[in-house]
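Of the protein chains in this complex, all but one are displayed in their positions.
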Amino acid sequence: MATAVKAEEKLYRVALREALAEEMERDDTIFLIGEDIGKFGGAYRVTEGLLDRFGPQRVVDAPIAEEVIVGTAIGSAMLGLRPVVEMMTINFSLIAYDQIVNNAAKIRYMFGGEVKVPMVIRMPGGAGHQLSAQHSHSFEVLYGLIPGLLVVAPTTPEDAKGMLKSAIRSDNPVMFLESMSLYNTKGQVPEGDYTTPLGKAAVRRSGSDITIVGVSRMAVLANEAARQLEEEDIDAEVIDLRSIRPIDWPPIVESVRKTTRCAVVEEGWSTYGVTAEVAAGVQERCFDYLDAPVRRLGGAQVPMPYAMGLEKASIPTSEDIKRLVRSTLGKKPDV
Amino acid sequence: MATAVKAEEKLYRVALREALAEEMERDDTIFLIGEDIGKFGGAYRVTEGLLDRFGPQRVVDAPIAEEVIVGTAIGSAMLGLRPVVEMMTINFSLIAYDQIVNNAAKIRYMFGGEVKVPMVIRMPGGAGHQLSAQHSHSFEVLYGLIPGLLVVAPTTPEDAKGMLKSAIRSDNPVMFLESMSLYNTKGQVPEGDYTTPLGKAAVRRSGSDITIVGVSRMAVLANEAARQLEEEDIDAEVIDLRSIRPIDWPPIVESVRKTTRCAVVEEGWSTYGVTAEVAAGVQERCFDYLDAPVRRLGGAQVPMPYAMGLEKASIPTSEDIKRLVRSTLGKKPDV
Amino acid sequence: SDNQTVSAPVKPSPSSPPPTAPAINAKALELKKENRDFLLGMHREMQLIRRFEERAQEQYTKAKIGGYCHLNIGEEATVVGGILALKSNDWVFTSYREHGHAIARGVDPKAVMAELFGKETGTSHGRGGSMHLVDYSRRFMGGYGIVGGHLPLAVGGAWAVKYRKQPDVVFCMFGDGATNIGAFHESLNMAKVFDLPVVWFCVNNRYGMGTPVEKASAVADVYKKACAYDMESIQIDGMNLREVMLRTSEIVEKTRKDSVPRFIESLCYRFRGHSVVDPDKYRSEDDKVKWRKADPIVAFEHELETSGLADEEYFKNVRQKVDAEVKDIIQYADDSPDPNPNDLYKYTYAGEWDDRPELRAESV
Partner (left out) sequence: SDNQTVSAPVKPSPSSPPPTAPAINAKALELKKENRDFLLGMHREMQLIRRFEERAQEQYTKAKIGGYCHLNIGEEATVVGGILALKSNDWVFTSYREHGHAIARGVDPKAVMAELFGKETGTSHGRGGSMHLVDYSRRFMGGYGIVGGHLPLAVGGAWAVKYRKQPDVVFCMFGDGATNIGAFHESLNMAKVFDLPVVWFCVNNRYGMGTPVEKASAVADVYKKACAYDMESIQIDGMNLREVMLRTSEIVEKTRKDSVPRFIESLCYRFRGHSVVDPDKYRSEDDKVKWRKADPIVAFEHELETSGLADEEYFKNVRQKVDAEVKDIIQYADDSPDPNPNDLYKYTYAGEWDDRPELRAESV
């Protein structure tokens, strides 16, 4: 990673906006398309101000029609543009799922390499705002599954900016998974033009007792949990998965071989979730080193309920992660 | 399972047809809807003859419009009918994915149990017919992931009939995953009215050295491989997963605790595939019994290529399963 | 605390129900003495919805309500006129902007507010919230959050009605923005191909979030889209209660008779932002002022007044009564128990599959 010298505290949302603006300045084949990203400023205000700056040709307010929004991006990418789609939330991407899977991901292969599809789909996911069943899910695994896609989930403002730049510069369709709950978080963002590579996990904290692998926002919570676990004399290593396709195995394997224990956590449903692949892959690669089974934690396996109490009970917390860690260490889950 | 006394050899496709016809005779709230299932007789001839028998009200040729086909089924189920959708192949279900996930699976929960959605979506998946990138995938995991759905994949004519009856009688949305390559296979089908429960795996072969868990058609190949492995003095137990959601853990756990080794195989992509969940779940439940990591095998992680040679190289064979078994046993994969 | 939670719904004591329509025709809607009760009943219904929504906004600010919360303020004539034109055996499918829709359909407003509060006594037992109200007993088949996603369900509803040869009509309501999505097209086509008894009712409030209808739709007069399905289609003044009711009723009854789908576009305007947190910067002040002058409640009150059926004194009295009623409604919602966290998995499945341990996540 080409980290520039100086850095400034910025919001995750602002880091994303900077990446978009800087890339658009650099390359005029890039345009943004989505619902209410222009005049309205974006449902989560990531694109605020960009319409004024780049005009309606490059910041496009589209009808509510996710299939054709994604299709427009694909078709224009095939002809040489570099579209960046904002899907208002990942929940609506299900409507465009056929376009993403059967077109974006497959076109290059099924045409024997004769065309490419350089495009990015940005979309926030996650729960915690009482948006209930149709607006609160994570769904990372739907994209992780698909050959032809690259899938990332940055968790810091620095990564948000650096990885979005890499995604835009990639010649492949990249699913760029943001988290609603991270938009308002702050972090150091290096100045100047830098990129953060796709396809790489990040060790956020080193430790010797256990490896916690976190997906998207859960990597942030895992870090919190790990800090708190110090008090219990538990020294956890935390890995932010960051790249969902491909999974960056070397740092995970190295870590687990060192710590001999592994816990994996995601906000989405863990059965058939991202954590299933991580757990399966870790035991395959580290079997002889493991002192306990790889344990998983995900959101409650229900359509997200609206009532605050039920919703809270559905989303993993740092307390839940601590319990998961303790039990992976063979301790009582509750202290 | 209420197996009747007599049994007859029948095609998988015929067993399905019988289930549909018998259930439709029994309950006139059941109707079939899909593309070309009536006059054309069904792309895979499962529904052949049913239009003549039950008329166009109950065997409905719909426009090519997967979203509204599924939506029609859901809405009519909410009002008390029992629709059975034929999706021509699972590949087209991606267009209806939003309807299935955001409506069929969630309606009961998000309305606090005030309505139910008794419906079945039948759809064949799998490769092997040179149908290339947009028509050859398996996608079981897309449905396995979703709370609110039941997901099954029968592999024998007996199960096809018995499980389809159970699916139709269930008050839940059931994803009934058939396999293109199994339609022409034969097997004993009990006479009379019987049902095979949803949610249950089946031990197809008992053995002591290793447990092979197969998903859909791969359970059939696993059986073949196991038979051939006898020659190598390998005694494999074969479990047909049958139920993808929920997974029926008890027989799998019992088996692996006995054999101490486990290999899992599916036709779809194994990264984030069904096999990921099975491998993750087995190591969680059987860690202290396992003598080797749970190993997985799936299709090549590419959009399915057309050329016969490439396609063959993309689909697991019984030879591949044998190699997987050998390496899970710590032997050289090739003999 | 545990005694604050119950798993069985507490049925509220019924609020005053919406007025029942007599045979709806031009005569029954004339501004005449003999129609007074019914006309005033509808007026009261609009006021109830208006007040309900105003106070919902306030309760949102107080964090009693969470999530998204989309109000019907400004759309009362469209909502009340449209829904009261239906018979009790008709079925309603609608979008997430549906508090008023539910109330007009006779769903208890207490249960509606309790749902907004996320309480066990809510229409959906606190699982759905503002966007997912339901009441099977009123054939109110739900509010849905995926734009256009419920239109296919309405086709299914109409399918079931026709299949069983029942004399019901399915009434499907959606916004102007929803007419640009694929499900709209598939649904209208399917309905016509099979001649299903469904009336498509577009609440054209001119905007889908921040996007005006003419920037999102190739035809700004949404009713014209029905031409592609050879479907009878009308455009009505959605700020005029009596027009909405009369013309909706005519269309609904035609469809009841011949089981041919039809389309209505009701032109109106939302007086608030897209949802309660929307600062609403994308619409001009001029536009807002112009539309506010056409306030459907004020307009109807004016009609009632000039025809001598009611006066300002009466209207004031209604406002007070409605205000008191909504206070009660809020009190009820506030007093109602939260869902029991132990019931988190309940309702995921029906029948034997509900709440089964093998369908939960891995426990830690």
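A, B and C label the chains in the order they appear, each numbered from 1.
Just so we're on the same page, a residue touches a chain if its C-beta (ideal position, glycine included) is under 8 Å from a C-beta of that chain, and two chains touch if they have at least 3 such contacts.
This one's a predicted model, so the numbers in the text were calculated from it and none came from an experiment.
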Visible chains that the absent chain touches, using the contact criterion stated earlier: A, B, C
Residue touching the undisplayed chain, where the options are A:15, A:59, A:78 or A:226: A:78
Contact partner of the left-out chain, one of A:170, A:185 or A:260: A:170
Residue of C:48, C:216, C:267 or C:309 touching the missing chain in the full complex: C:216
Residues from chain C at the interface with the omitted partner, ascending: 180-186, 188-189, 192-193, 215-219, 224-231
Residue numbers in chain A that touch the chain omitted from display: 31, 57, 60, 62-63, 65, 67-68, 70-81, 83, 98-99, 102-103, 107-118, 147-148, 150, 170-172, 199, 245-249, 281, 284
Footprint left on chain B by the chain that the document does not show: 35-36, 39-41, 43, 61-67, 91-92, 95, 129-135, 269-271, 295-303, 305-310, 313-314, 320, 323-324, 327, 333
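Going forward, only the chains that are shown with their structure count from here on.
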Centroid comparison with chain C (C-alpha atoms), farthest chain: B
Separation of mean Cα positions, chain B and chain A [Å, integer]: 31
Chain A-chain C separation of Cα centroids, rounded to whole Å: 36
Centroid spacing, where centroids are CA-atom means, of chain B and chain C in whole angstrom: 40
Multi-chain contact sites of chain C, meaning residues that touch two or more partners: 124, 126-128, 132, 144-146, 149, 182, 348, 359, 362
For chain B, residues contacting two or more additional chains: 98, 102, 109-110, 147-148, 245, 247, 281, 284
